[in-house]
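Complex shown without one protein chain; remaining protein chains in place.
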Amino acid sequence: MADIRRNFTTITIVLIPVAIAINIAVGQLIYAAKIPLYLDTIGTILVGVLAGPWAGALTGLVSNLVWGLSGLNVTYAPFAAVAAIIGLLAGLFAEARWLRSWWKAILAGLITGLVAAAISAPISAYVWGGVTGSGTDVIVAMFRGFGLGVLPSTFAQGISSDPLDKAISFLLVWLIVRALPMRFLARFPGASKTTD
Amino acid sequence: MAEVFGLYKQRASFIHGLHPLTKLAVSGFFLLAGLSLPGMWSTYLLVIFGLLPLAFLSRLLLELVSRTGRIVLPFMISVFLIQGILWSGGTPLIEVGPISFKQEGVQFAIASSGRILIVVGSFLWFALTTRPDQLMLALAERGLPSSLSYLIVSSIQIVPRFQARANTILDAQRSRGLEIAGSIFQRARAVLPLVAPLILSSLIDVEERALAIEVRGFNYPGPKTSYREIAQAAWEPMLQRFLLLAMAGTLILSIVLRLVS
Partner (left out) sequence: MISLQGVTYSYPGTSSPALRDLSLEIPRGQFCAVIGPNGAGKTTLAYILAGFIPHFYHGSLQGEVNVEGKNAATMPQRELLRLVGLILQNPFNQISGTKVTVQDEIAFGLENLGIPREEMVARVAAAMELVGVSELAERSPLGLSGGQMQRVAIASVLVMQPAILVLDEPTSQLDPVGSREVFQAVREMASSGQMTVIMIEHKVEWVAAFADRAIALVDGALLADGEPRHVLAIDTVWRAGVGQTRYTLAARRLQELGKWQDGKRLPVTLDEATLTFKAFQKRR
């Protein structure tokens, strides 16, 4: 038993940096292609699904620190806690066997996106004054114009993008898991809960 | 050592020679003080009398200012426009034609901008002057599990290789005349097939990479030693302890100040 646990840790530990690189590379590719999504948590979700909620949470946390430390996007660092929750939720949904069917995966993504929007709103409102410094600020401006407060407007901005983004990310992870060879999946405890 | 890490900039400054934990404590203090102290202007004081002199001593003043500016300016503009103008029910401060900046909104924007400045500035100052591998080494000496330092350093090292691969894929796609253009769906159709092989091939390598660190004793029981030594001046541990106390003090002070006002 001890050996299984040890091996599980090593391969998960090796998986996490690769997952973080996937987050960043895919996120930038999507950005370069001007697709109005982020898709920069695919790796985090994947680790949560394959290696469990704690590994997913750690991936999210480190991922946002690495975005900052490598100089790519310093503004992500304060959202490390949100990224950790995304990984955690991905792991929990997988444990509840929601990653077995594509529509449940989408549903899990929608819920995760809602939660992410809810937790990032106060961080964004306090640290960044409720704005992102990008095009999506139009949405914030609109809701402020309607007379909504800073926090609700920021949350509304999150709701307009996060659930869709996470639903697509979860669906992609569902697809990736299906494309991976059985002998790879067998290395991870979560894999049996994602396939029928 | 030019190829080491994204942000780290080698300079012949005494700041660069400081122990990573000293710098971590300094930027931690700025971060905590900046986010917790009440009042619009406290963060600006921290920037002017703390961060900027340190950046100057690190011989990275211009570097820090331009990098911070590039990140912070869009936020500041957004926050001033949106919160300054659209603040509902505020007292008009300046009127420009039909629009007016509200006093409360402008105050909010000044406070937010200060926090953005100190968060981004202290993070960047730390990353510009500290090598991540040395930070990890210093943290490992304080008991950080080796698996965590593996995680962070290898992530930082793998990311640029991955980006290079992603760019190669993009370029290959373009040189085959497959422009990534058109409607959102057309662009998505062009990109997603590129992403899949990148992800799958990198995942397959994971197994062998795990064996490779196993074979080199990654899980060998017993204490590990370290090939590198980090120098630390005699006064640095004292400064670190002082900064920790200062953080606790600042936190208490800000709570008290907020309760009083």
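As written, the chain order gives the labels A and B, with residue 1 at the start of each chain.
Heads up, the rule we're going with is that contacts are C-beta pairs under 8 Å (C-beta built on N, C-alpha and C of every residue); 3 or more make two chains touch, one makes a residue touch a chain.
Please read these numbers as outputs of a predicted model, since none were measured by experiment.
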item	value
Which displayed chains the unshown chain touches	A, B
Candidate in contact with the missing chain, chosen from B:Glu63, B:Glu104, B:Glu214 or B:Glu236	B:Glu214
Contacts of subunit B with the absent chain, listed as residue ranges	1, 3-5, 131, 133, 146, 149-150, 153-154, 157-158, 161, 205, 208-218, 220-229
Touch list for subunit A against the chain that is not drawn	3, 7, 17, 182-183, 186
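One rule holds in what follows: only the chains that are shown with their structure count from here on.
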item	value
Whole-Å separation of chain centres (CA-atom averages), subunit A against subunit B	19
Subunit A contact footprint on subunit B (complex, rising order)	5-7, 35, 71, 73-75, 77-79, 81-83, 86-88, 108-109, 111-113, 115-116, 119-120, 123-124, 127, 132, 147, 150-152, 154-156, 158-163, 165-166, 169-170, 180, 184, 187-188, 190-192, 194-196, 198-200, 202-207, 209-210, 213-214, 218-219
Subunit A - residues contacting subunit B, complex	6-7, 9-11, 13-18, 20-22, 24-26, 28-30, 32-36, 42, 58, 62-63, 65-66, 68-72, 74-75, 77-78, 126-134, 137, 140-141, 144-145, 147, 150, 172, 176, 179-181, 184, 187
